[in-house]
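Shown here: the complex without one of its protein chains, the others still in place.
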Amino acid sequence: MATVQIGMSTLLQVLEVAGVVAFASSGLIEARNKKMDAVGVFTVAFITAFGGGTLRDLLLDRRPLFWVQHQEYIILIFAMALLAIPLLKHLRFSVAESLIVYVDALGLGLFSVTGTSLALDSGMPVVVCVMMGVITGIFGGVLRDIICNEIPLVFRRGQLYATCSFVGCWVFLALDHVQSTQALALAGGILMVFVMRVIAIRFNLKLPS
Amino acid sequence: MATVQIGMSTLLQVLEVAGVVAFASSGLIEARNKKMDAVGVFTVAFITAFGGGTLRDLLLDRRPLFWVQHQEYIILIFAMALLAIPLLKHLRFSVAESLIVYVDALGLGLFSVTGTSLALDSGMPVVVCVMMGVITGIFGGVLRDIICNEIPLVFRRGQLYATCSFVGCWVFLALDHVQSTQALALAGGILMVFVMRVIAIRFNLKLPS
Partner (left out) sequence: MATVQIGMSTLLQVLEVAGVVAFASSGLIEARNKKMDAVGVFTVAFITAFGGGTLRDLLLDRRPLFWVQHQEYIILIFAMALLAIPLLKHLRFSVAESLIVYVDALGLGLFSVTGTSLALDSGMPVVVCVMMGVITGIFGGVLRDIICNEIPLVFRRGQLYATCSFVGCWVFLALDHVQSTQALALAGGILMVFVMRVIAIRFNLKLPS
């Protein structure tokens, strides 16, 4: 059991780094499309990666903030911003972009479900826990689009995105409620978001409009 | 006296629901105009209704947030967002919109004056209390317009809006200062906002520009 937990914890950390990199990358790309300089590229990447979690922590009054405890993420995104400008000139995107979509789906799952879990630990009622999860998952992207002067993609995009986060948060709460281990509930919720998002992309599933 | 207080408290609750519905409706309508899907419609409606109060509570460091204590409002707006999409297709707006303007004026009064009252209870100086009242009243709409990628209507609109909130907050503080009952001060402030707003609409009153 201890081995499983260590495995789970290492896996979560790997997913976390992957999720942060994926979210930051979408910020990098959008900032570059808007012809921003290195300052803008860093800021937009940072806010895309940590904006959702920071907003959640402000709403729940949790401190220290995630990125205050993990300075290394600030340095990572700083390095990404410096490297992105020369790299993005020469890279062909087709491969990178389709990879980003899947890593982003993992990040969405991880951020949403851990956001719900933190809200639950803070004693929030369930509906609020789900909202906090969805906010953690999607508000980085919302803030990215607001800074880039666009209507947020997640409110326009046909292919299910916030809906996957929403469903995954409920799956986590349901698993947690029926007394499965915390690790299993987390894994179930994250997997639900990921699978649902991948299906939505493959089959072009959209909300009715 | 007790009867008056119960009557006042019930009246305030009815006004609160009406104000939330009015503010959320303006969010629903603007989100639909921007062709958002159900996720966007819900989020914009929610932020329009609770954005001002949430910003005030972040600034004053008050917890729990209003909508965390009242899960039922989240569910109400969720239902409104789901129903809005089919309804808004078939509805003729002329009647609904002119109704919304008046209910919105009530919501503006209620949110502004209670915002000022909460700031006063937190020991803020009077100028800050008025600012908190105006923020509570207008920032939901400001955030709605930022998300919808518009310059906030309240900063552009000719017909007095924030000014009504501003005056009403001072009226509340003046009544509260002269030792009238809390209920009377609240009612006076809310009425001031409402009446001033209705007059501004009827006679097309604007700030000099």
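A few points about this structure:
Going by the order they are written in, the chains are A and B; count residues from 1 in each one.
The criterion applied here is as follows: a residue touches a chain if its C-beta (ideal position, glycine included) is under 8 Å from a C-beta of that chain, and two chains touch if they have at least 3 such contacts.
Bear in mind that the values here come from a model prediction, so they are computed numbers and not experimental data.
Among the residues A:V14, A:V39 or A:L99, only A:V39 touches the chain that is left out of the figure. Shown as candidates are A:A49, A:I146 or A:A200; the residue that touches the absent chain is A:I146. On the side of chain B, touch with the chain left out of the figure occurs at residues 58-59, 61, 124-125, 127-128, 131, 142, 146, 149-152, 154-158, 161-163, 206-209. Contact residues of chain A toward the unshown chain are 31, 34-40, 43-44, 54, 58, 61, 63, 65, 67-68, 71, 74-75, 85, 146-149.
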